[in-house]
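In this view, the complex is presented without one of its protein chains, the others remaining in place.
Just so it is clear, A and B label the chains in written order, and each chain counts residues from 1 on its own.
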Amino acid sequence: MSELLVSGGRVLDAAGERTADVRVVDGTVVEVGPGLSPGAGALVLDASGAIVTPGLVDLQVHFREPGREDAEDVEHGARAAALGGCTAVVCMPNTEPPLDDAAVVEAVLARGRRSACDVRVAGCITKGRAGRELAPLGELYDLGVRIFTDDGDCVADAGVMRRAFEYASALPGAVLAQHAEDPALVRGGHMNEGEWSARLGIPGRPAEAESTIVARDLALARLTGGRYHVLHLSSAQSAQLVREARAQGVRVTAECTPQHLVLTDEACATFDPVFKMNPPLRTARDVEALRGALADGTIDAIATDHAPHAPETKEQPFEEAPPGMLGVETALAVVWTTLVEPGVVSPARALEALSWAPARIAGLDAAGHGGPVEPGRPANLCVFDPAHSWVVDAHALASKSRNTPWEGWKLTGKVRHTILRGRPTVRDGALA
Amino acid sequence: MTARPQPAPTSDPPGPGAGGVVRPGPVVLRSRVFDADTLRRAVARIAHEIVERNHGAGHVVLVGLYTRGVALARRLAAAIAGFEGVEVPVGALDVAFYRDDIGLRPVAPLGPTEVPDVSGRVVVLVDDVLFTGRTARAALDALLELGRPRAVQLAVLVDRGHRELPIRADYVGKNLPTKVTEDVRVRLAETDDGPDGVEIWGPEGGEG
Partner (left out) sequence: MKHLLSVDDFADRPAIEAMLDLTERFVAVSRREIRKVPALRGRTVVSLFFEESTRTRLSFETAAKRLSADVMTFSVASSSVKKGESLLDTVRTIEAMGVDAVVVRHSAAGAAARVASWTGASVVNAGDGRHEHPTQALLDAYTLRSHRGPSLDGCRVAIVGDVRNSRVARSDVKMFHALGCEITLVGPPTLLPERLGGWPVTVAHDLDEVCGEVDVLYMLRIQRERIDQACFPSLREYASRWGLTPARMARCKPDTLVMHPGPMNRGIEIAAEVADSARSLVAEQVANGVAVRMAVLWTLLGAGGTVV
C-alpha cells in the first residue's frame, strides 16, 4: 500500500472550493477533508497557499510524433504538459504519417503509456487529411479515439463533412473537431486580415474564413444531429454563432487558446514568426469577445494548440515560417495572470475550462480526469501556487522547441505538484 | 581647421591623431589675437603675396574650404580685384567624403562643392586655421579628382602648429603658438555673429 497526502491546500473542483487535505492510497483518492494526518510512510506533498484541482486536460497539442521528432516528441511534450499541470492531453493527428491508421495510433498511444501524463490522440476525419475519403473512424474509435479532426487543415468539402457527421453519430461519445478556416479564403494568407495586415503588407486570413465554416458546420450538425467541436475558435463572429446554435440545441462545444484570449494581430508587426499561428491572432475586439464567450460558457474549454517548431524553421521571415506556438507548459499561468487576476473569469471558471470541461468533451472524465476530487476517483491532481511569480524563459521550458510567444513575460501562478494516478509527475515545480 | 565651440563636424580633432578630447571643465576666452583691422590687413597681405608669387593672378583659382575658408577665398578675390584688376575665379570645396576620420566621429557635408575648371591653373586652397593638416590632406584629394591643376598652394589665416602630416602653408596670416587643449576661433562677418576676429579659448584655470 502506498499513501500520498496533499496537505494544507484549498481544493477547487466542479463541486466548489473548500479547505481540505487529500489522502490518496494506491492511486485513488480515499479521503478529502481538513486536518488529515499522514499515515506511516506516507509521502506528504505540501499544498500550503496552493490550490488543489483536478489535473488539467489539454484538448489540443502537437507532440509531432511520428515524423518531426526534432521539434517535439511524446516524451518531451508530456513532460512539458505535466509541468503545466496536465494529467491528460489529446495529440492532434497532423503528423507524418498522419493518425489515420490504427497501427500509427497504437504506436503513439504506446509511447504515451511511458510518459509523464496520459497521452490520447485525435484521429483523422479523412484519409491522409486530404478531405476526400473517410479515415477508419470505427477502427480508431475501438482504440479509444473520441475526437476526430483533420487539424491543420479544414475539412473543406461540405459533403464529406456531412457524411462524417452521419457516420460518427453511430459512435457514442465521438465528436468531430474542425480547424475552421476555409482554405479558399485563407490561401496565401499568413496573419489576420485587418488593418495590421494591410499596413505590414502580409496577406491576410479573414475572420470570415472561420465563421463561414463554423456556420456551415453548425448547420450540418443540426442536420445530422452530430456532435461538433470548434478547435481554437478565434473570432467574435464565430463565438456568436456557437452561442446561438447552442441555444437552439445544436450539440456544439468550443475551445479557445490562451494566445487568442490575450494577444492580437498587432504582435505580428514585429515580423517575428513566433506570433504566427492558424487561425491567426485577431483584433482586440475579438479578444474582448472571446473573453466574454469564455466567461459565459460559450467557449467551453481552453486548449493550447501546443505547436512546437524546430528553431531553424522559425528563423525565417514571417511568411515563410510555419504557424504555431508552444503553450502547454504556460497555459495555466497565462490564464491566471491575464484572465483570473484581472477578474475576467473566476478561478472556478478558469479551472473548469482547463480541466473538467475538456475532460468531458474528450470523454476523459470516464478515465478519471477532470475530477471531482472525491473518494473513489483516480488521483489525477494539479497543485499550483496562485501567487508564485516567474518569468518565462524559452530555454528553460521542457519542450524540445523554443517558440513560445510568452518569452520574457512575468506570470503569476505556477504548478507545484502534478499527480497522475497517485504518482507525482511534478514535485515542487520540477519533474519527479 | 580649428576646433570650434559650436558643433563643427569637419574640424580637426584637437588631440594628436585622436578622435576628440573630453575637456574636463568649461572653456574660457584666453586672448584676442586679431581684431577686424588686423584681420583685414592679413587678408590684404596674403592677397598681395599670392599675386606676387604667381607673377600675377591670371592663372590663379581660389578654392575655399567650407565654411570660413569659402568666405576668406571670396575676400581674397575681392582684394585681388581691387589692386590688380583681375577677377580671380572662386570655388568652394567640401571635404566631408575625403576625410580620414569617417566612422570615428560624426561627419556631415557642409555645402555643395562648386569648383571652376582647375586644369592647368594654380589653385590656392584657402582655410581659416591650419592645425593637424588632415583637412588640407583631404582637400588635396578632393581637389585632384576635379581636375589636374598646374600647382596647388595653401593659404591660411592662422597656423597654430601641431601638424600631424607633412603639410605646410604657402601663405600664413599669422603663426600662432597654441596648446593642443586650446581652441582657435576665427569669426567672420559672413559666417558668424559680430565683428571679425581671432580668439584663443582654453580650459578654465589653466596656465595662460
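Keep in mind that, in the parts below, a contact is a pair of C-beta atoms (placed from the backbone, for glycine too) under 8 Å apart; a residue touches a chain by one contact, two chains touch by 3 or more.
These figures come from a predicted structure and were not determined experimentally.
Give me the visible chains that the unshown chain touches, in label order.
A, B
Which of A:212, A:313, A:399 or A:425 touches the chain that is not shown?
A:313
Which one touches the absent chain: B:103, B:177 or B:194?
For the chain that is not drawn, the touching residue is B:103.
Who touches the missing chain here, B:141, B:190 or B:204?
From the options B:141, B:190 or B:204, the contact with the absent chain belongs to B:141.
Counting contacts across the full complex, list the positions on chain A that touch the omitted chain.
Those residues of chain A that touch the unshown chain are 193-195, 197-204, 206, 270-272, 312-313, 315-320.
Residue-wise, where is chain B in contact with the chain that is not depicted?
Touch with the absent chain occurs at residues 19, 94, 96-98, 102-109, 112-113, 141-142, 145-146.
Basically, only the chains that are shown with their structure count from here on.
Express in whole angstrom the distance between the two chain centres, defined as the mean CA positions of chain A and chain B.
Here chain A and chain B have centroids separated by 75 Å.
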